[in-house]
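In this view, the complex is presented without one of its protein chains, the others remaining in place.
Going by the order they are written in, the chains are A and B; count residues from 1 in each one.
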Amino acid sequence: MISDRVASNLKAEFRRNLLPKIGLVVLTAILLMALFAPVLATHNPNTTGYFDDGTSYPPMGTTAESYEVVDGERQSIEVEPSSEHLLGTNNVGQDVFSRLLYGARTSLLVGTLGTGIAVIMGVPFGLISGYFGGRIDDAMMRVADVMLAFPSLVLALALVGVFGSMTVSIPDPFVAAGLAEGMPSSTPLPGTVTLVVGLVTWVWFARVARGEAMAIRNEEYVTAARSLGASDATILFKHVLPNSLTPVIVLATIQVASVILLESSLSFLGFSGTTLSWGYEIQQGQEYLRQNWWISTIPGVGIVLAVISINLLGDWLRDSLDPNIEGEGGGAA
Amino acid sequence: MEGADNLNAGRRSVLKAAGIIGTTTGLGAIAGCLDDPNEGEGTEEIVITQGEIIENPDPNDHITGPYFNVLDPVYEPLFNVTPEFEFEPRVVEDWEDTDDGAELTLRDDVVFHNGDEMTAEDVAYTFNRMIDPEVGIESDQAAGLGSIDNAEAVDDTTVLLEHEVAPSLAEYEYANYGRVVNQAWIEEREQPVAGDSADAFNGTGPYEVVEYEPDVQVVLEPFDDYWGEETTLERVVFNADGESSGRANALETGESDIVDNIIPEDVPGIDDADGVEIREETSLRNVFLVMKSGVEPFDSTEFRRAMNYAVDNEGIISNALGGYGAPMSQPIPEGVFGYNPDLDPYQQDVEQAEQLVEESGYAGAEITLYSPEGRYLNDADVAQMAADQIDQLENVSCEFNTAPFPDISDANSAGYDDEEMPFFLIGWGVITGDSDYGLAPFFTEDAALETLRNQEISEMILESQTIEDESEREQQLQEINAQLREEAPWVFLHSQDSVYGVREDLEWEPRTDESIYLWEIN
Partner (left out) sequence: MAFGKFLLKRSLQGILVVWGVVTVLFGLRAITPGDPVNLIVDPAVDLETRERIRQELGLDEPIYVQYGDYLGDLLVGDLGYSYQSSRPVATMVIERVPATLELAIAATIVALVIAIPLGVISGTRRNEPADYGATSFSLVGISTPNFWLGIMLILLLAVEFNIFPTGRRPVAFHDALWTFLTTFYVGDLLTWLHHIALPAVTLGTYFTALITRLTRSGMLDEYGKPYVTATEAKGIPETLIRYKHVLRNTMIPIITVLGLQLGTLIGGAVVTETVFSWPGLGLRLITAINNLDWPLIQGIIVFVGISYVIINIGVDAIYATLNPRVLDE
C-alpha cells in the first residue's frame, strides 16, 4: 500500500512542480461542473429551440454570419449572440454551455467506470498469471497477446456492433431532490460503450499486475508465508495484491484519460447511443463548420482540458512513484 | 430496410464509404493547365458526384436510387418514365393488358454492348431472374415486382408477363423495374454479377462503361451501336463523396458538375459561389416515427394521435431541414397515385395532445425514441426535436437515443407487437409512384414491415390491389389514406426535398423520383 516514504515523495513532487497543481485545479473544476451540471446549467440540455430560419446563436462576444430569405432572395445577415446562451446554441437550438456540462458527466462517468471494469478484469488476471508462472502464465499471456492484436478502437467498434448501443438511465439526485427544476430527470449513461472500453483496455492492467506478481512471488516474506502453510489465494490477496496497487493506480489514472478519448471517438463515430456527449457534439458540428464554428470547437476544448489535467496528474504520480509501466496512451485511440 | 429508403444517401460519412473525385483540383488543377496528358480538346465531359455510387455492377440486384442513376445509362430502363410518372415507350415499343397479364412488344434493333442482339428471351429471363431466385438471384427488386408471377417470351419481340392484380398496379411494377440483361452473358458469370473492371457491365443503354473502380468511380462513354439518337455527352464520370460539404466543395471548385443531397447548411456556400446554383425538388421520400400498435402505450389510437399533436413538423422542417421539406398529412407523399389532397397535416396543439393522452389512459407514460444517424437528412436532429416536443407534454416523458441503422431496420421488420424498440424514426421512398408501395408493406396483416394491426384497413388495401378501374382504385386508396391519418400509426413528419448543386449552364431539372437521367441533361 502507500507507505510514508511514498506519501512524502508525492508531496515533495507536488510542491516542487507547477504542473500537477494546474492539473488538480482544472480536473477539480471539471468534476464539479459534471457533478453539479443540473444546478449550473442554464437550460435543459435537451430542449431544442425555435427559429424560423434555423439560425444558431454564437457564443457571447462573437457574431456569426447567416442568411435570411427576403422575397425569395437569400441575404447575408449578421447574427448577434444572445445573453441567454453563454456559449451559443447548436444546430437544433440547444444550449451549448449546458450540453458542455452534461457532456462532462458522460465523459467522466465512462472514463472512471470503464477503467474500473478494466481494473477488475485485468488485475486478477495478471496476478494469477504472474504468480503461478509456467504454463499457466504462457497460456494466459497468449490470451493477452490476442487482445493486444486488436487495435482497441477497432475491437470496441466491433463489440458495439454486436451489442448495439444500449444506454442506461441514471436518475438525477438533484432533480429528484427538487433542486434543479426543468432539468432532465435522468442522465443517460452509454452502457455498451462503458462495458466495451473496459473490455478492450483490461489487458494493460493484466500486464502490469503480472509484472508485479512475478517480482514479488519470490520475495522472502512471500516464501515465508508459503512455508507457514498460507494458501495461494491468501498470499495473492494479502501480499501480492497490495504490493501491486501502486503501479495499478498510476496506470488507472492515465487510462482514465485514454478511455475518455476512446469514448469520445466512439461517440464521434456515432456509436454511443446518447447525444449528451462531447464526441457526438463535435460530430454534429462538423457539418456546420462553415457558419457555426463553435458547435464542434467548444466540446473539443472540454475533452482536451479534461485529458490534459488527468495526464498531468498521471505524470506526477508516475514521477513520484516511478513504477515501470506502459499504458496505451490515447490521442489517436 | 435495405429497400427503398436506401434512396437517401446519408449526410454523414460514417455510413457509406465515401469515394474519390476523379479529376484534379487545387495545386493539381494549376499544374494540369500546363501539361495534362488527359486533357482533350472540346470534350463535353460531365462529372456527377453522389453520396454513393454502385455497390456491385449487377443492375437487377439493388433498389437504391443513386445506383439506378449510375446504371441506367448502361442498362437502360424498358420504359421511359416522365417526371409525371407517365410511362412512354423505350425498349418496349408497345404494351397491352391481356386476360392473364400484360404483353410487351419490344424493339427489334436493340444491341448489347458486347455485340449480341437483344431478344425477347433476354427480357423474359431478366424478369424471371429477379422474381425467381431459382433462376437468378435474391433480388432486392423482387419485392417491387411482387405481383408479377412469371415472364415468357412468346416470339422474338413479344414477352408475356403473368399477373393476377389490377393492370395499373402491375404496370407500375414492371415499368419501373427491369433493366434487361443478356442471358447468355449472365449465365457465364457468377450471380449476382460482381467484378471490378469495365468488363463487368453489358447493357443495351446509350453509354458503355470504360472504367470502373468500385466505390470510387464509374466512367461512361457513348455506345456507338446504340439504337436511339446520338448522345450529347462525350464522357460522363460518376463518383462518390459521403460528406455533403465535400460534395459542395467539389462543385464549387469545378471538380464536379452535378452533386446530390446537399444539406441546408451547405446551400449558402453554393449560392455564393460563381457558376453554380442550387436546384431543388420535392421527393417521394417520407420520414416518420413508427409507433408499433401492438405495444403499450402505442396500442391506443388516442395516444398515437396525441403524439402527432405534440410534434411541430413545420418547426422541425424550418429548423432542422432549413425549410427543405413538406409536412406529411398521410402515409404517402404528394404526387403519388392515391394521395388524398383533402387531408391536412396535424397542427401542433399541446393542449389537445395532453388531453388525448389523458383519454388514452396512459398519462405519465415514459417512452424512448430511437433514431439512426446519418441515414436521412439531419435525421438525429429531427428526432431529437420531436422527442423534446413530446417530452414537453405535461403527462408524457420522452427520452431520445440514437441507434445503429441495422438495429432500427431489425425493429422495423420485427412485427407490430415487438416490444424491444417500438418507437423509432425511419424513412420510406414510395419510388414506384403508386400508394400500394407505401401502404401494403406497413398496414396489411403479417406484412414484412407491419406497424399497425387493423383488419379493416388491411382488407381495404388488399382489395385495392385487384380493382381494375383506375379512378375507382384511386378513390379507394385515397379513402385508405384518410383512415390512416385518423388511425395515426406513425407520427407523420415530412417528405424531404432533394437538393442538388448544379453547374449553372447545365440544362437539367431535378425530378421528384430523384432519378438523374443522362438523356435529360444538356
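Structure notes:
Just so we're on the same page, a residue touches a chain if its C-beta (ideal position, glycine included) is under 8 Å from a C-beta of that chain, and two chains touch if they have at least 3 such contacts.
All values reported here derive from a predicted model rather than from experimental measurement.
In the complete complex, the hidden chain is touched by one of B:E103, B:D215, B:E314 or B:E358, namely B:D215. Interface note: of A:A158, A:A176 or A:A224, the residue touching the hidden chain in the full complex is A:A158.
Note that of B:G275, B:G361 or B:P406, the residue touching the chain absent from this view is B:P406. Interface note for the absent chain: among B:L449, B:I467 or B:L484, the touching residue is B:L449.
For the chain missing from the display, the contacting residue among A:A7, A:V25, A:I120 or A:V143 is A:V143, taking the whole complex into account.
Counting over the whole complex, chain B has residues 1-3, 13-28, 31-32, 34-37, 55-56, 58, 61, 63, 133, 138, 140, 142-143, 146, 192, 194, 196, 214-216, 241-243, 245-246, 249-250, 253, 255, 404-407, 409-410, 412-413, 441, 447-449 touching the chain that is not drawn. Contact between chain A and the unshown chain involves residues 142-143, 145-146, 148-155, 157-162, 164, 257, 261, 264-265, 268-269, 271, 279, 282-283, 285-286, 289-290, 293, 296-297, 300, 303-304, 307-308, 311-312, 326, 328-333.
In the analysis below, only the chains that are shown with their structure count from here on.
For this pair, chain A with chain B, the centres built from the Cα atoms lie 41 Å apart. Chain A contributes residues 46-54, 67, 69, 74, 76, 91-93, 160-161, 164-165, 167, 169, 185-186, 188, 269-275, 280, 283-284, 286-291 to its touches with chain B in the complex.
Residues of chain B touching chain A in their complex: 11-12, 14, 243-245, 263-266, 268-269, 271, 315, 318-320, 322-323, 373-374, 378, 380-381, 384-385, 387-389, 391, 397, 399-404, 407.
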